[in-house]
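Of the protein chains in this complex, one is absent; all others appear in place.
Going by the order they are written in, the chains are A and B; count residues from 1 in each one.
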Amino acid sequence: MTQRIWNYISGLRQTSPLVHSITNYVVMNNTANALLAAGASPIMAHAHQEMKDMVSIAGALVINIGTLDEYWVESMRLAIRQAEALKKPWVLDPVGAGATPYRNAVLKELISTYHPSVIRGNASEIMALAQVSVQTKGVDSTHQTEEALDAALQLNAITGAVICVSGATDNIVHHGKRILLRNGDPIMSRITGMGCTATALIAAFCASTPGELFEATTAAMALTGVAGEKAAAQAKGPGSLQMHFLDILSTITEDEFNSSLNIEEEYASIQS
Amino acid sequence: MTQRIWNYISGLRQTSPLVHSITNYVVMNNTANALLAAGASPIMAHAHQEMKDMVSIAGALVINIGTLDEYWVESMRLAIRQAEALKKPWVLDPVGAGATPYRNAVLKELISTYHPSVIRGNASEIMALAQVSVQTKGVDSTHQTEEALDAALQLNAITGAVICVSGATDNIVHHGKRILLRNGDPIMSRITGMGCTATALIAAFCASTPGELFEATTAAMALTGVAGEKAAAQAKGPGSLQMHFLDILSTITEDEFNSSLNIEEEYASIQS
Partner (left out) sequence: MTQRIWNYISGLRQTSPLVHSITNYVVMNNTANALLAAGASPIMAHAHQEMKDMVSIAGALVINIGTLDEYWVESMRLAIRQAEALKKPWVLDPVGAGATPYRNAVLKELISTYHPSVIRGNASEIMALAQVSVQTKGVDSTHQTEEALDAALQLNAITGAVICVSGATDNIVHHGKRILLRNGDPIMSRITGMGCTATALIAAFCASTPGELFEATTAAMALTGVAGEKAAAQAKGPGSLQMHFLDILSTITEDEFNSSLNIEEEYASIQS
């Protein structure tokens, strides 16, 4: 698997796919820079009149609801419909799931009406999304990681999407398969948009290697974690972390990557 | 006072309050990163349907009119009403006050209809805001600092808000009390959003220590000034200033802070 992940990373640098992001205002600059650093080409656009056309030229679509409003939610619907019509992958980042009824209602619509290829969130977002989606079952266990894993399995079963729960350990689940990634550094949570960046990179890898959603998600999370960990080792705080992170995304070599990657695979052992 | 200010800073790192910012597009990324670096948790949202809910989970609200439009002004109203209903502090940043009649009309509405806890602006913004508010008296003195102080005292008397005039010397006034802070560096004005960052930090400290608006404002301005001054000493220009500033916000120690703080207090000696 380690070798295959590197192949995704070097493949992204060569194919430079277009990624259309409908994302939040806070992270647009970071996200575009991270996509460029990793080798992809960002598009950010939201006008209703051009959603179909933009999705048509892109290799994948990011839907990030961080600063949603009515206009942008309609942009999302238009883009998603076109992505699904053209069988292009789209990746959902349910930022702030559970924070407000409006956010939950939008998320419920998006995951019940459409079919995300991948969903990535932190533990509380994934748990909130599972609650919104399942409704028949509260999430009441006490251990957050296990809770989130349970929620991820439910979401995978209901939506068919690859589910990634990011955190100190990233969990990626799909149809009985599970990957655990233990890279990264706690300081990564002290800059805004690191999760949004990971989501955008998932879309980039899905675009670069169509059809391999589970492995593409794994490659994106592995690259984010390893680059973040290496950046944290050089950083004096969150400001320099952001700078080093972009530098390393762009320049990391196969040896550097492989010697840092901390990955564990489980198969068929987990079920909801 | 010096010791109390440090207690605010260490308290913010421990309490990590949620700060809801309705702010301008230009500085959203900076502001979120500065809040995170100082220990707070940023929320940025503006959809009308979720304003009440977002304010309900936040500890304080930032209203920054930098890139206002009709939709966002209504978001501001909805958020402010909920903050006032729940007795949560809200902080006004009157970006560009005086630049256009529209901006002035919005500001006049906000400070006459609602009750900001704190208002922070530069000298010309505070003077413009006082003119908008008072109307019976032009600001015609020739010495800008004194003009601004006079405007600040008027605004404090009219609105009841703590008023902060930031500049080479920051002036914070409230009910006859006045703090002067002489930290910072001129290069801080060469990066966008340093004032907006200070405003967001004021909200964070207000959320972290409810009821202590004057001291919370002082702590925020002191932290901004000291961190900016230390960052400037290391910076080779505005690009590296931004990076060092975030690093220092996050890592500054009590000794480093206290040995740099340049603060002066006046009581009962000033009146409009």
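Here is the rule we go by: a residue touches a chain if its C-beta (ideal position, glycine included) is under 8 Å from a C-beta of that chain, and two chains touch if they have at least 3 such contacts.
If you're wondering where the values come from, they're calculated on a predicted model, not measured in any experiment.
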Review point. Of the listed residues B:Met76, B:Ile119, B:Val165 or B:Met243, which contacts the missing chain in the full complex?
Key: B:Met243
Practice item. Kindly state which of the options A:Leu61, A:Leu92, A:Ala222 or A:Ile248 is in contact with the chain not pictured. Key: A:Ile248
Point to revise | Residue of B:Ile22, B:Ala37 or B:Leu68 touching the missing chain in the full complex | key: B:Leu68
Study note, to complete from the structure: Among B:Gly59, B:Gly121, B:Gly193 or B:Gly225, contact with the omitted chain is made only by B:Gly193
Revision key, fill the gap. For subunit A, residues touching the missing partner are 25, 28-29, 32-33, 36-37, 42-50, 53-54, 57, 71, 242-251
Point to revise | Positions on subunit B contacted by the hidden chain, ascending | key: 24-27, 29-30, 66-70, 96, 99-103, 189-193, 235-240, 242-243
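Operating definition for what follows: only the chains that are shown with their structure count from here on.
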Practice item. Measure off the straight-line distance from the CA centroid of subunit A to the CA centroid of subunit B, and report it in whole Å. Key: 34
